[in-house]
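Just one protein chain is left out here, and the rest sit where they should.
Order of writing sets the chain letters: A and B. Residues in each chain are counted from 1.
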Amino acid sequence: MFPDNIFVNIINTLGIIAFALSGAVAGMKKEADVLGVVILSLIAASCGGIIRDLMLGDLPPELLRSNFILSLAVFSGLLTFFCYHRVDRLHHHIDILDALGLGLYAVVGADKAMAFGITPTWCVGLGLVTAVGGGIARDVMLAQVPTILKSEIYATPALLGALILVAGQSWRPEYGDVFLALGAVVCSSLRLLAIHFHWHIRR
Amino acid sequence: MFPDNIFVNIINTLGIIAFALSGAVAGMKKEADVLGVVILSLIAASCGGIIRDLMLGDLPPELLRSNFILSLAVFSGLLTFFCYHRVDRLHHHIDILDALGLGLYAVVGADKAMAFGITPTWCVGLGLVTAVGGGIARDVMLAQVPTILKSEIYATPALLGALILVAGQSWRPEYGDVFLALGAVVCSSLRLLAIHFHWHIRR
Partner (left out) sequence: MFPDNIFVNIINTLGIIAFALSGAVAGMKKEADVLGVVILSLIAASCGGIIRDLMLGDLPPELLRSNFILSLAVFSGLLTFFCYHRVDRLHHHIDILDALGLGLYAVVGADKAMAFGITPTWCVGLGLVTAVGGGIARDVMLAQVPTILKSEIYATPALLGALILVAGQSWRPEYGDVFLALGAVVCSSLRLLAIHFHWHIRR
């Protein structure tokens, strides 16, 4: 786990809010009611970590043992419902926070998976699941093909971040924190570059 | 858990049948075959409780240890497949049974969650999941946006019922049964009033 420093906590909080807002905005577009918007906000923010913990057998999932994600998601959902136009206008800024969350989730998810006796390759996979699971669950709930399966550079940076963490941890476990930071920075930077330059994967 | 009295058992049985029929009817509308209709009937009746138990780590889920829900769901599925028009014509009556099941599932789900070391707020959440999870799974399986996310007063009563149970249990654990009954009655009544007066949440 990351050292519990304030910088990581800020990124984590911003990332959760960005994920939650993405769920809430998607719910507004499909005309969900206020409780529906809050539910979608919570799903987008929490499903990645919940699916990871279900797969690892760490039950009840970590995030059900605190109200941290739950309160951020309820707040984000209500904010979006009652100030939709303002939130929607901020979507470029939200994308940037989302990129920060993506990197953090990918490395933290992969790092946690390494303690549960699954293969390193699957640890990378669970890092990816932690990072993109919420977005997939949000889209599946709304009967849409998940955007991240399509030509957008979103899952690739998360995969790369998780890969750096797992490869690094396996090679030099004593520098675990360095690879955590490196994986997160590479993932978030790549995602930010993809947003800034409108990169798409060509088919 | 509720005292095992005959009145609660009747409501429980009727509620399961109502949930199962909703799944079966949705399957018929999407042209599922006989086994598909039975599968959807089972999903609608069981997924709320299964998701709750997965999240709590109470595995295998409670309802896989008996054939009660399974037989009711198979029966409801076959009945719907072979007597579709009669079942569909009863949909107002089914809605009423469904409201009874909703209240019971919400409080029983929240009550069970309280023994598993998660926060009270998440217990309310799992009560909601128990009550509406089957309906969400049914709609997601059929590639539809879950109706309960939209402007229908369905999830709100379930949330309220679970909230009454959790707040009551935390405040006065010795009156647990009273709050179970109160939460279920408030949830079911509110849902029945919403059906009767065609209440919708305005956006």
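One rule holds for everything that comes next: contacts are C-beta pairs under 8 Å (C-beta built on N, C-alpha and C of every residue); 3 or more make two chains touch, one makes a residue touch a chain.
Here the structure is a predicted model, which means the values were calculated and not measured.
Student: Using the touch definition from the top, which of B:Ile50, B:Ile118 or B:Leu192 touches the missing chain?
Tutor: B:Ile50
Student: Identify the residue among B:Val8, B:Leu64, B:Leu182 or B:Ile195 that touches the chain left out of the display.
Tutor: B:Leu64
Student: For the chain left off this view, which of A:Val8, A:Leu78, A:Ile148 or A:Ala167 is in contact with it?
Tutor: Final answer for the missing-chain contact: A:Ile148.
Student: To test your reading of the contact rule: which positions on subunit B touch the chain that is missing from view?
Tutor: 27, 30-36, 39-40, 42, 50, 54, 57, 59-61, 64-67, 70-71, 140-143
Student: What subunit A residues would touch the chain not displayed?
Tutor: On the subunit A side, contact with the omitted chain comes from 54-57, 59, 116-119, 121-122, 125, 136, 140, 143-146, 148-152, 155-156, 159, 201, 203.
We adopt the following convention: only the chains that are shown with their structure count from here on.
Student: So, what's the distance in Å between the C-alpha centres of subunit B and subunit A?
Tutor: Whole-Å distance between the two chain centres: 30.
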